[in-house]
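Removed: one protein chain of the complex. Kept in place: all other protein chains.
What follows is chain A.
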Amino acid sequence: MPQGPDLTDRDQTRIAQQFIEAIPHARALGMRVDALGEGTATISMPWAEHLVGDPRSGVVHGGVVSALMDTCCGAAVMSHPAGPASTATIDLRIDYMRAARQGQRITATAECYHMTRTVAFVRAIALDEDDGNPVAAATGAFTVEG
């Protein structure tokens, strides 16, 4: 993701959205970049019938939350001022606090809170439309390349 002082926040979010849309799986899940900062990212996606993991409750599968968290954490690493050329997940742990409600949008916010020359440490949280009550939390380590 290119960065520079001549880019406004809106430009940067638009570029990030193009970046996300170039990822087939992120596009398939309908992910949208809501905000991007220095080592932080907010990405959301809509609920959909085909993503349901438990037909009795209509709750989306945990794997969907994993994909959103992983993408959001990766975007936070890429938006870090150190400017890594690319990144890959080393490990990611997700705690599922409660089920995301049927029909509601899920929003993940990630923060790359520490970066060395080789490793980025990230934490993230996922919310649905009841934003006082987190759906899931994640912590991960990512590679720093280039």
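In this section, a contact is a pair of C-beta atoms (placed from the backbone, for glycine too) under 8 Å apart; a residue touches a chain by one contact, two chains touch by 3 or more; residues count from 1.
Keep in mind that, in the parts below, contacts and distances are computed from a predicted model.
Visitor: Which of the following is the UniProt-recorded protein name of the chain this complex doesn't show: "PucR C-terminal helix-turn-helix domain-containing protein", "Phosphoribosylformylglycinamidine synthase subunit PurQ", "Acyl-CoA dehydrogenase" or "PaaI family thioesterase"?
Guide: Its UniProt record gives the name "PaaI family thioesterase".
Visitor: From the list A:15, A:94 or A:119, which touches the chain that is not on show?
Guide: Checking each option in A:15, A:94 or A:119, the one touching the absent chain turns out to be A:94.
Visitor: Just to verify: which one of A:67, A:100 or A:144 makes contact with the chain not shown?
Guide: Going through A:67, A:100 or A:144 one by one, A:67 is the residue touching the chain not shown.
Visitor: Identify the residues of chain A touching the omitted chain, counting contacts across the whole complex.
Guide: Touching the missing chain: residues 22-28, 49-56, 60-64, 66-71, 74, 88-96, 99.
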